[in-house]
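A single protein chain has been omitted; all remaining protein chains appear in their positions.
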Amino acid sequence: MKRRIFYLVLTVVVLYSAGPLIWQVLTSLKTDHELTRIPPLLPGSPTLTHYISVFEGRMFFRIMLNSIVVSSSTTVLAIMIGSLCAFGLAKLRVRYKPVILGFILSASMFPPIATVSPLFMMIKAAGLRDTWFALIITYTTFSLPLSVWILTNFFREVPDEIFRAARIDGCTSFQSYAKIILPLSAPGIFATAILVFIFSWNEFLYALTFTSTEDSRTIPVAIALFPGIHEIPWGEIAAASVIVTIPLLVLIFAFQKKIIEGLTAGAVKG
Amino acid sequence: MKNADKGTGFILPALLLLAAVTIYPLIQVINLSFQRRLLIFDVVEFVGLQNYIFLLEDERFRDALKNTAYFTTLSVLSELVLGLAFALLLNRTFFGKGVARAFILVPWAIPTVVSAKMWEWMYNTDFGIFNYLLGTKINWLGDPQWALNAAIFMDVWKTTPFVAIILLAGLQVIPRDLHSAARVDGAGSVSLFLSITLPLLKPVILIVVIFRCLDAFRIFDAVYVLTGGGPANTTETLSIYTYKVLFQTLQFGYGSTLAVAVFLCVGFITVAFIGLIGKRFVHS
Partner (left out) sequence: MKGSSNTISIFLILSVVFSLIAGCEKKVPESAGSGTVTIVFKHGKVPGDPEHMKRLLKKFEEQNPGINVIDETLPSTTDEQHQFYVINLEAGASDFDVISMDVIWVPEFARAGWLRDVSHLMSEEKRKDTFPGPLEAISFEDRFFALPWYIDAGLLYYRKDLLEELGFGPPETWNKLIEIAKAVSRGSDNLYGFIWQGKQYEGLVCNVLEYFWSNDGDVFRDGAVVLDSPQNIEALTFMRDLVVKYKVSPALVTTAVEESTRHIFGNGKAVFMRNWPYAWNIFDSDGSLIKGKVGVAPLPAFFGKSSASTLGGWQLGINRYTRHPEVAERLLNFLTSKKTQKYLALTVGYKPTLRSLYSDKDLMRQQPFMTGLHDIFMKARPRPVSPYYMMMTQVLQPEFSSAISGIKTPAAALRSAQRQVEHMLGANR
């Protein structure tokens, strides 16, 4: 009985979260003049035309590649730099800790729309316009506050005794960071990585400003290119967002499994 | 274990990157906020605090501040409650856990611009799914009573996964033997949650609340696409107002003043939270 209630609640939660995406899938299969009629809820004669036209003449694969490279590079960099910093803050002696934490946080206190213009000038001066690098460096920077704060918290949860024991065994600080702290904080790292990855995947304002061609344009900007001056091809937008969301989910699902396996493996060893 | 300043080498890369990328824009924004700078009038002059004085009298700023505060409070509170519930649910062991977790992430994974457009259509009075399912004819985005709440509802849907995923990670590191020990002592689920889980989760909750407040207070894309700030500015947030002043009317000086105001508000909120519940986090 209790189990049944649990699954019922779970179903409701999953439907609430995925409902709009399911709606999006249905929309993407509808013909143009069915799009804005309700009822019927389901597409009368499902069609793939919207999916086909997403790929027509748009270099959509290149754009997906851009997004994948930018987001995964950002994630790796942010986790590397962020976890080092978090380790220092959580386990080592650092002067002016509150000031540093405050400074890191202040990076995400200005509205992005106000900083985009000066940032653009810097990118332009560095000759990085329309490159992956411009986006990677910006995204890494702006995901540092979140990464550092979350990771600091998780690293702190690792008991000091383990850390001390490692020291006695002759581990350097860096070794205890790499061999003890990182594996033991896998859930925190995984959560942070997902958040950073999706943040970079979805970011629009900087991407719009720093990119200008298919060389570096990411998915949100590419989708913003679908509408005409007045006309909005809703079916195509729906198809494109389904195309980019589903691989993301598969990816997260796969990674999550790996990381949880890694976690249990590490726990057994440690 | 704490050697003198051993940590500096570890935190340096992060600090350098942050300094390299953010210092110039921050200084630039603050500098501009003291200027009267109107591109199309060839006006560039230092005016000291004049923009800030105008800010205090600016009714549109006051309204935007009110909207933003309302938006932030309501959305962050709802997200926290819902996110905690989701996290507790997903922390159990059950069949299909991985899939369920991935699905919970859906709203967070859809690009903001797309999901805002999607919600605009779902809110449509005539052919939107909400009115269809509810059997109503509500003008969700056009009725001043509804518009801001409709935007909040969308934001809660969109960002609850963010909250849930961090809290879930927090739950995972709580040692299970703590719970079993308490259970042996005869504690019920609710008292277990209140006496053990919640206190241990406090630092994570603090982080979530701070970062959600930071983001909610600076909300832009989602609401801008959904309503453009209308009707009659009832959904105009501080960032939307800043955007309009900066990029539509090209008043870089006053626009920057607004941005600094946002910065100060957000800073104040953060300090207040840390002072209220999180001293330990910063000082330990």
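Just so it is clear, A and B label the chains in written order, and each chain counts residues from 1 on its own.
Convention: a contact is a pair of C-beta atoms (placed from the backbone, for glycine too) under 8 Å apart; a residue touches a chain by one contact, two chains touch by 3 or more.
On a predicted model such as this, the values are computed, not experimentally measured, just so you know.
S.K.: Where the complex has a chain not shown, which of A:R95, A:K124 or A:R164 is the residue touching it?
M.R.: Candidates A:R95, A:K124 or A:R164; residue touching the omitted chain: A:K124.
S.K.: Decide which residue listed in A:V69, A:I162 or A:I246 touches the omitted chain of the complex.
M.R.: The missing chain is touched by A:V69.
S.K.: Footprint of the hidden chain on chain A, which residues?
M.R.: So the residues of chain A touching the unseen chain are 31-33, 35-37, 57, 68-70, 72-73, 75-77, 116-117, 120-121, 124, 127-134, 136, 208-209, 212-213, 215, 221, 224-232, 234, 255, 258, 261-262, 265.
S.K.: Mind listing the chain B residues that contact the chain we can't see here?
M.R.: For chain B, the residues touching the absent chain are 38-41, 124-127, 139-144, 227-234, 236, 244-245, 247-251.
Simple rule for what comes next: only the chains that are shown with their structure count from here on.
S.K.: Would you kindly tell me how far, in whole Å, the mean C-alpha position of chain B lies from that of chain A?
M.R.: Here chain A and chain B have centroids separated by 16 Å.
S.K.: Can you tell me which positions in chain B touch chain A when the two form their complex?
M.R.: Listed in rising order, the residues of chain B that touch chain A are 1-11, 13-15, 17-18, 20-22, 24-26, 28-29, 86, 89, 92, 94, 98-115, 117-119, 121-122, 124, 126-129, 132, 157, 160-162, 165-166, 168-170, 172-173, 203-204, 207, 210-211, 214, 218, 220-221, 238-239, 242-243, 246-247, 252, 255-256, 258-260, 262-263, 266-267, 270, 281-284.
S.K.: If you look only at chain A, which of its residues touch chain B in the complex?
M.R.: Checking each residue of chain A against chain B gives 6-7, 9-10, 13-14, 16-18, 20-21, 23-24, 36-39, 41, 81-82, 84-85, 87-89, 91-95, 97-98, 100-101, 103-115, 117-119, 122, 137-138, 140-141, 144-146, 148-150, 153-154, 156-157, 160, 163-164, 167, 173, 177, 185, 187-188, 190-191, 194-195, 198, 201-202, 204-205, 219-220, 223-224, 232, 234, 237-238, 241, 244-245, 248-250, 252-253, 256-257.
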